[in-house]
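Note that this complex is displayed minus one protein chain, with the remaining chains in position.
And then subunit A:
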Amino acid sequence: MAKPARNFEAVVASANALASGAVVYRTAEGSWSPHFKDALIARSKSEAEALLAAADGDVKATLIVELALIEVALEEGVAPRPRSLRERIRAEGPTVPIPQDPQPVIRT
């Protein structure tokens, strides 16, 4: 969540889409994207507050649930990523593969 300006961590607004439950991020256009890379990054406390206030309208409009600001790691030359492992897993999916049927056995 937003911290005092001096130590402000960049944040994005994330939620789950109400009907599907899918993880979504608030974009600069005010829509919701399933891709973290599309997220609008708030770089100051006032930007974060504005982002949260705008996004909250969509909670009331029953588009999203579980709205939260999540911290983003910004490093030179690296694409922004959520700071916590939990949020990276939300953004990128489980770190384990989705179960698949075994490959057919090839008998030689």
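Note that in this section contacts are C-beta pairs under 8 Å (C-beta built on N, C-alpha and C of every residue); 3 or more make two chains touch, one makes a residue touch a chain; residues count from 1.
Here is the rule we use: contacts and distances are computed from a predicted model.
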| item | value |
| --- | --- |
| Omitted chain (choose from "NADH-quinone oxidoreductase subunit N", "Solute-binding protein family 5 domain-containing protein", "Peptide ABC transporter permease" or "Sulfite reductase") - UniProt protein name | "Sulfite reductase" |
| Residues belonging to subunit A that touch the chain removed from view | 16, 18-23, 59, 61-62, 65-66, 83-86, 89-90, 93-96, 98-102, 104-105 |
